[in-house]
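Structure incoming, see below.
Missing here: one protein chain of the complex. Every other protein chain is in place.
This part shows chain A:
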Amino acid sequence: MPKTSVWKTRVGSQILMGKVTDITQIGIDRIPCAHVRCQMNEFNIYLKKYFARSFDFWALDRNSVGNIGDTILIKRIEGERPKANVSHTVDRVVFKFGNVVDPVTGRKIFNDTFADEVDLKKLLVEEIVDKPMEQDSLLFEERRALQIKTLENEKSNV
């Protein structure tokens, strides 16, 4: 048993998932290199609980696929490293920054609502609220009546 009360997880660092926090270039060839923050667990034997702790790795990104904020998959370099502290290479981008996608349905999400629902709402509001309001020849009450009528129509169509 180790002397410390904190055990590292048994998960190896062969393949890791993390967020890109920084991008630089290394060497004379200026190969892009991503600084990736990966969360790994540590087990505390006294508290019998895992604690999340972040570790930073440098990962070589030859095709420069990762941007800052992207969640990417990195793999350890077997054999010779390009630099002493560059231990991984970027495998692929799992989640792009600013493009949240539901992994189950594959639909895009804007702030807890699906993108297509937002689009549908936009379309319905335009059709039911905006279009009758644009008719300047009608009085306000008449426009309201038209709105209600189109709303009823839409409801009956569903």
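Simple rule for what comes next: contacts are C-beta pairs under 8 Å (C-beta built on N, C-alpha and C of every residue); 3 or more make two chains touch, one makes a residue touch a chain; residues count from 1.
By our rule, contacts and distances are computed from a predicted model.
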item: Protein name, per the UniProt record, of whichever chain is missing from view ("AP complex subunit beta", "Small ribosomal subunit protein uS15m", "Eukaryotic translation initiation factor 3 subunit F" or "Phosphatidylinositol glycan, class T"); value: "Small ribosomal subunit protein uS15m"
item: Hidden-chain contact residue, picked from the options A:I26, A:I77 or A:V118; value: A:V118
item: Full-complex contact with the absent chain, from A:T4, A:T21 or A:Q39; value: A:T21
item: Touch criterion as defined above, residue of A:I23, A:V65, A:V100 or A:L151 at the omitted chain; value: A:V100
item: Residues of chain A in contact with the chain not shown; value: 21-22, 68-69, 97-100, 109-111, 118, 121-122, 125-126, 129-130, 139-141
